[in-house]
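Only one protein chain is missing from this complex, and each of the others stays in its spot.
As written, the chain order gives the labels A and B, with residue 1 at the start of each chain.
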Amino acid sequence: MIDYLASGWGLQFLSAIGTSLTVAALGFFFCILIGILCTLFARSGFRGSAGLVSLYTYVFRSLPDILLLILIFYTLDGAIQALLHLVPGMSGVRLSAYVPAVISTSIVLGAYATELFRAGWADIPQGQHEAGRSLGFTTLQSLVLIILPQVYRKIIPHLGSLCLISLKETALLSIIGIPDIVRTASIGARSTGAPFVFYGIAIAIFVIFAILCSRIFAHLEQRVRQDRAGAR
Amino acid sequence: MSAAASIPMPDKGPIAMNDTSHTPAIEIVGMSKWFGSFHVLEDIDLKVKQGERIVVCGPSGSGKSTMIRCINGLEDFQRGRIVVHGQELRQRARALDDVRKKVGMVFQQFNLFPHLTVLENCTLAQRWVHKVPGSVAIDIAMQQLEKVRIPEQAQKYPGQLSGGQQQRVAIARSLCLRPSIMLFDEPTSSLDPEMVREVLDTMADLARDGMTIICVTHEMGFARGIADRIVFMDQGRIVEQAPPAEFFDAPREERTQRFLEQVVR
């Protein structure tokens, strides 16, 4: 195993980990943003806004992720390259495949995040919004200082699984040709004839990440638990 | 309620003298409100002088909560006007923010922020709404917590306090913004009986300091001891308003008499 890692595959894996983690982190960040924005939109009271958001989450949680990824990835890729074409002087430039990869991952994960935030939000008593308003907070202040921290507290355990799903979701990018951990492992397995070393390394990376993820979120949960200690 | 007898009648003299300005604290004129097709408030007229203490009572569903929520802009209304300290209140106007800075509100369910300590609950609005510097905000908060007699709980979270303590924190939180009017919506209704007293005492202290108060409550003893005027509502209308002595001992309206027979035994 050390031999393989020393003979260049080590670097390959490092860069693959970098790729996967970057896409996962960006996807996690953007899907939470999507979750918050969709929840706000659904609660905004615009005619049909709640229905539209429900449609988004229902459809996107019913379709296979790989199908959505392929669909969004190629659509976005085409659209972005076409847009670049329109900008003068940019016609020769090709945008890296990472941009559509991150966007499509975010949109798919955004459906899960939206569902999470909507459920957490619905648990916040109406009185909290009213207390905020009667103390004179603006809508934005009340959102950031009062509502979001409470939603966060309610959904931390689920955020942990969402974080893990983000990384697992990046495995699908290997199908689209992005050199992530899974793709690197399967190329290595095929070209060296030692599949178990390469698959083993990939599995180890994911397991380590899963452990880290659960530790971190257990710690975060512990930290916000204090305000509930002795709650009646 | 037995608490009534022990609550001293506030000294009304200096307040009458202080009341030099002619603008009333609150003026509601011909206000009507509908929830869909349901007429919740019908043609409400109410004038509250500065430093006056009003107790609102009436059967459940009569629109008491809705009325005082309108004064704080938590609900909008369709007809009539509400003027607070000379500022006309209209939904979605700048005026609303100004009015909210002068009007504090205490809810039946306390509505403390569970993720913040008692002290942070009291400083949050000061710092973000009134832009008070941190150390000053803490001083003011501690001052108000002392006033409601729970400075030692400052570092605890609301979930660790009893209902009565939570409600007193909620009062302190409002007082930190130095409101000139306080609205109370059944502040003792979700408390265990032994905690009602401590909250009523806190409110009596406020009354003694000359705060303008509108309080929805079913504590008739408290109303008798503290109020300058009692407003009786039924089915979205103000049926009768009178000083406590007159209200309890010689109610004019037949509806009021029936209500009093039910609550005061």
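Convention: a contact is a pair of C-beta atoms (placed from the backbone, for glycine too) under 8 Å apart; a residue touches a chain by one contact, two chains touch by 3 or more.
By definition in this document, contacts and distances are computed from a predicted model.
One chain of this complex is left out of the view, and of "Polar amino acid transport system permease protein", "CheR-type MCP methyltransferase", "ATP-binding protein" or "RNA polymerase sigma factor", the protein name its UniProt record gives is "Polar amino acid transport system permease protein".
Judged over the whole assembly, touch between the missing chain and the shown ones holds for A.
When the omitted chain is restored, the residue from A:33, A:52 or A:207 that touches it is A:207. Although one chain is not displayed, its contacts with subunit A can still be listed: residues 59, 61-68, 70-71, 74-75, 115-116, 119, 158, 164, 168-169, 171-172, 174-175, 182, 185-186, 189-190, 195-196, 199, 202-203, 206-207, 209-211, 213-214.
We take it that only the chains that are shown with their structure count from here on.
Here the spacing of subunit A and subunit B, counted between their Cα centres, is 46 Å.
Those residues of subunit B lying in contact with subunit A across their complex are 72-74, 97, 100-101, 103-105, 107, 109, 111-117, 124-125, 128-130, 157-160, 162, 173-174, 177. Residues of subunit A that touch subunit B in their complex: 125, 127-128, 130-131, 133-137, 141, 145-146, 149-150, 153, 224, 226-232.
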